[in-house]
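Apart from one protein chain that is not included, each protein chain of the complex appears where it belongs.
Which chain is which? They are A and B, in the order written, and residues in each are numbered from 1.
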Amino acid sequence: MNKSVVFGALTVAGLAAGAAAAGTLDDVKARGKLNCGVSTGLVGFAAPDASGEWKGFDVAVCRAVAAAVLDDPSAVEFVPTTGKTRFTALASGEIDMLARNTTWTFSRDVDLKFEFVGVNYYDGQGFMIPKELGVSSAKELDGATVCIQTGTTTELNLADFFRANNISYEPVPIETNAEAQQQYLAGACDVYTTDASGLAATRATFENPGDHIVLPEIVSKEPLGPLVRHGDNEWGDIVRWTLNALISAEELGVTSTNVAGLGEKANPETPEINRLLGTEGNLGEMLGLDADWAKRAIAVEGNYGEIFEKNIGESTPIGLARGLNGQWKNGGLLYSPPFR
Amino acid sequence: MATLTDPPQESFQLSMLLNDTRYRSYTFQFIALIVLIAIMAYLMSNLFANLRAAGLNISYGFLTDPAGYDINQRLIEYDSQSTHLRAALVGILNTLLVASMACVTATILGVIAGVLRLSKNWLVSKLMAFYVEAFRNVPVFIWILMIGTFVTLSGDAPKAFLGENPSREMFLGGFAFTNRGLYMPAVTAGAGAGIVVLVFLASIVAAFWWRSHVKKTLFKTGKLLPAWVFWPILIVPAILAQLVLGSPLGLIAPDTMANRFNIQGGLLLGKPLIALWLALSVYTGAFIAENVRAGIQAVNRGQTEAAASLGLRPGRIMNLVVLPQALRVIIPPLISQYLNITKNSSLAIAVGYADITATLGGITLNQTGRAIECVLLLMLFYLTISLLISAVMNVYNKSVSLKER
């Protein structure tokens, strides 16, 4: 009886398949929607709110790309992925890009055949521990029980760190951040380790955040960034330069409030802003988009700095400082190649 | 005069392939085989085309690379420098461990609940009915998650037992139930421990010989030898050997002073194991209870009445008359419940237990990205286990099938 459901869907899927042979950009345009892989729920980075609307730092990147390509920041299908399913989802074409705080590593880039288009958050793995244990350095953690969120590079870094310092620990693998938090607060593990941003976000939700400290050691480099499939350079360029546009916009002082005004006509004093916003040159055309692509991307949630402040910045419950994620001029690592 | 000849030889016609029952089955089988091969070939060609397009290949070389991650519960030597293969092996042993533990407790729980559900005590039978229905009608995944949460939130943190002035004392000086698991004294073996173990093994043999001897004499001569001697034979020699050799077998209690994080030493039954074990036991126990109830009800009422008229007490009726006959009905579904336990143990990662699905199908898969290979190996393992269990079931079914005269 219900065969029809599948057959009907199969027919639809079959038709969709016919159009799918071309490049990702044409796919996205034909579909009218961007399929963007995000995490299943990490507050500040990607999580649906009470009305089902996805919010967060990674989500903002997806929306910026959708605005640049499709002229509609809401034309995004957010596909929740786990650590296990994210790479297959991208490799099989189920999603067009993955923005799921994924660490850029050699083997993911080379062996798994993905292309990291940049870094949207420089992170590092840290440890959180109750203050009352009186630990001030991760090297004092000999014999501790450590909660780890599985499916990330965290497990490997942790094993390396403890082995290098010749101290022992008991790992407790946990699937979701919420469950790790439950274990940690109940005292089932002494330490919770994940990316420092995640630790800050988790600590912010505690009843008494002051009772817990994040240890000073950052045991790994975790450059998190959006990635696309290997081989489709045209699409990779679009995602890469959308991200760069957000970063450059902050550097150049283009914000969500003034982008419309700045983009109206070319100002001879600011050639780079002109090129970025398409009032001068033909950068958009080179990407296969129109001239206003960056203007639209920036107009969604503003430049990199605005997105940061709105989702994970110091005014939010997560309260992250810019730190490494500041502009290069301010001592951070954000350094967009020039728009030229 | 007409001579009797063979009927005229029919010439073979193509239509006979469909219309003649002798050939039709070959036609169908041939078509089925062709279709199967075509589907397989289609899927395989897609697979290879996709892999080529993505620049990937199928290779099991990653199994010999260092795994790079640690596992909290390991029955064999393992550290982060061991290979992925060894990590998978640790996972396999953990799966088998939790599955066999859960099989035992689920059976005990199920038999008790099944028998009590049929008891004349109204309150108890209603309570058991509630237990059975509540657990049968809610997904096992939800039970695992709930029981995992329960164990985490109900136990004390080990902190309570640590230090100079612990807020909680260890039970009997050696047991501590915490939300990291159950700490117990461990057995230490000194010089001569082997002898004590040997003596104990020998006394097991002797005790069982005594039991069968008692039975034999009873049937042969009608004389009832003291059966309780079984227990002294079992225990006394080992205790004597232990005393004579100067206590080579000792217990070492977990140490609460060694470390500021954890109770050290002793034996730890980890929290993930306890949570999964408990969840699988009570969930499957509810199903086994239903099997037991059905088995008991399948035994003819006349059997109970006959036993009662022989003057047997209710407990004996159950043990000697009803249960042995009910077993024939109970055991086949029981074994498939064991199979279910093994398969359901694959949900271990929900409580952080490192079974094969969590190691090979989880962390290894994540780290290497070798999805096809890992999933294939995972299925192969479960398939082997369940084929083994079904083989055991078939042997049993043959051995208990009613011998009809």
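Simple rule for what comes next: a contact is a pair of C-beta atoms (placed from the backbone, for glycine too) under 8 Å apart; a residue touches a chain by one contact, two chains touch by 3 or more.
Everything below uses one rule, namely that contacts and distances are computed from a predicted model.
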Chain not displayed: protein name in its UniProt record ("Amino acid ABC transporter permease", "Choline trimethylamine-lyase", "NHL repeat-containing protein" or "Tryptophan synthase beta chain"): "Amino acid ABC transporter permease"
Where the missing chain makes contact, among the chains that are shown: A, B
From B:53, B:189, B:258 or B:320, residue that would touch the chain that is not displayed: B:53
Selected residue (touches chain absent from view) among B:38, B:75 or B:138: B:138
Residues from chain B at the interface with the omitted partner, ascending: 18, 25, 28-29, 32-33, 36, 43, 46-47, 49-51, 53, 116, 119-124, 127, 133-134, 136-142, 145-146, 149, 153, 343-344, 346-347, 357, 361, 365, 371-372, 375, 378-379, 382-383, 385-387, 390
Interface with the unshown chain - residue positions in chain A: 1-17, 20-21, 40-43, 47-52, 77-82, 84-85, 88-89, 91-94, 175-179, 181-182, 185, 204-205, 207, 317
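Following the convention adopted for this analysis, only the chains that are shown with their structure count from here on.
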Chain A and chain B, separation of their C-alpha mean positions in angstrom: 42
Residues of chain B touching chain A in the complex: 50, 54-56, 68-72, 79-81, 149, 152-153, 155-159, 179-180, 258-262, 264, 271-272, 349-350, 352, 354, 358, 362-363, 365-367, 369, 371
Chain A residues touching chain B - in the complex, by the definition given at the top: 83-84, 87-88, 91-92, 107-108, 111-113, 133-134, 141-145, 150-152, 155-156, 158-160, 162-163, 169-175, 182-183, 186-190, 229-231
